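Okay, structure first, notes after.
Note that one protein chain of the assembly has been removed; the remaining protein chains are unaltered in position.
Coming up: subunit A.
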Amino acid sequence: MIDLAYWLPVVWAVILIAAISIYVVLDGFDLGIGMLFAVEHDSGRRDVMMNTIAPVWDGNETWMVLGGAVMYGVFPGAYATLLPAFYLPIVLMLLALIFRGVAFEFRVMTKGAKQERLWTMGFMVGSGIGAFCQGAILGGVIQGVKVTEGAFAGGPLDWLTPFSILCGFAVMCGYALLGATWLVWRTTGQLEDSCRHWARRLAFGLIVCIVAVSIWTPLLHAPYLRRWTEWPNLLFVAPVPVLVAVLGGFLVAGLRKGHSKGPFLCALGWFFLCLSGFGISIWPYAVPPALTLWDVSSPPSSQMFQLVGTAILLPIILTYTIYSYRVFRGKVTEADGYH
């Protein structure tokens, strides 16, 4: 007889990490494109940048809604401690994402009017702040949350430390890299060239961040250090840094040689490695260093009911999501005559 109370949370942890990973890479390049507005000032090219993601951004953001909902339904204990603990950065992120989200429509509808600048700025700054907050929250989870009797018991600014700030910048840098490599793939001409240029710099910035976070993380809590250095584990975790280096080599080479898809796929690979590093570090905690997955999970009857639906629906969702990406495949250029 399988012990459902043990295995269901494990299965769900895998699904949740997968949903978060999909969110991070999909909305990552959306937010990255927003940040790249800072280095691309031409209004026509900015339109092209936005148009590469206009048909898909809503679906990308939905993965974040799914992450929140799954946590609420399956790990309510984590939802109920992490959200109050990160109250301020979460609200800030949500407000930033409001500006980012409405900009898609509002910018087009106010073309030529005074307000267009406001929404362009909102898109850029909203993307940047959203990305920073996500990184800071991730860093805050890694460094741990103060919990007594199963509820958050810390102060409103506990999350704000040099480590979480570093993580915030790391995620900004990483998203911008995803955005730049996405544009290398999906655009042409001057825009593509300048993105190749920026992608190289961002890749360099990100690798510096990755090294810094990787060295810092094991120093935060003794269990993290043990996880990464004890013998049998070492066998499994050693390939992670090696793969990061290999992918980095491919990424830079791909950018130089004019590959179009390759650099984006390498950047994706980096993200999956970083997220699995995150998973390896905090496992089996949902709210480090106090609550494990099993402490925070909902009763098996909830998890089972939701699992059945997820097993049926997730493949369907992935199918039509891929379909809608395929409808809009190919390079996007400036339409002549509309500017």
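In this section, a residue touches a chain if its C-beta (ideal position, glycine included) is under 8 Å from a C-beta of that chain, and two chains touch if they have at least 3 such contacts; residues count from 1.
As a convention for this text, contacts and distances are computed from a predicted model.
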UniProt protein name of the chain not shown, from "Bifunctional protein PyrR", "Ribose/galactose/methyl galactoside import ATP-binding protein", "Cytochrome bd ubiquinol oxidase subunit I" or "TRAP transporter small permease protein": "Cytochrome bd ubiquinol oxidase subunit I"
Sole residue of A:Pro162, A:Pro232 or A:Gly330 that reaches the chain not shown, by the stated touch rule: A:Gly330
Where the missing chain touches subunit A, by residue: 44, 47-48, 51, 54-56, 58-59, 61-62, 64-66, 68-74, 76-77, 79-84, 87-88, 90-92, 94-95, 97-99, 101-102, 104-106, 108-111, 115, 149-153, 155-156, 188, 258-262, 298-299, 301-302, 305-306, 309-310, 313-314, 317, 320-321, 323-324, 327-335, 338-339
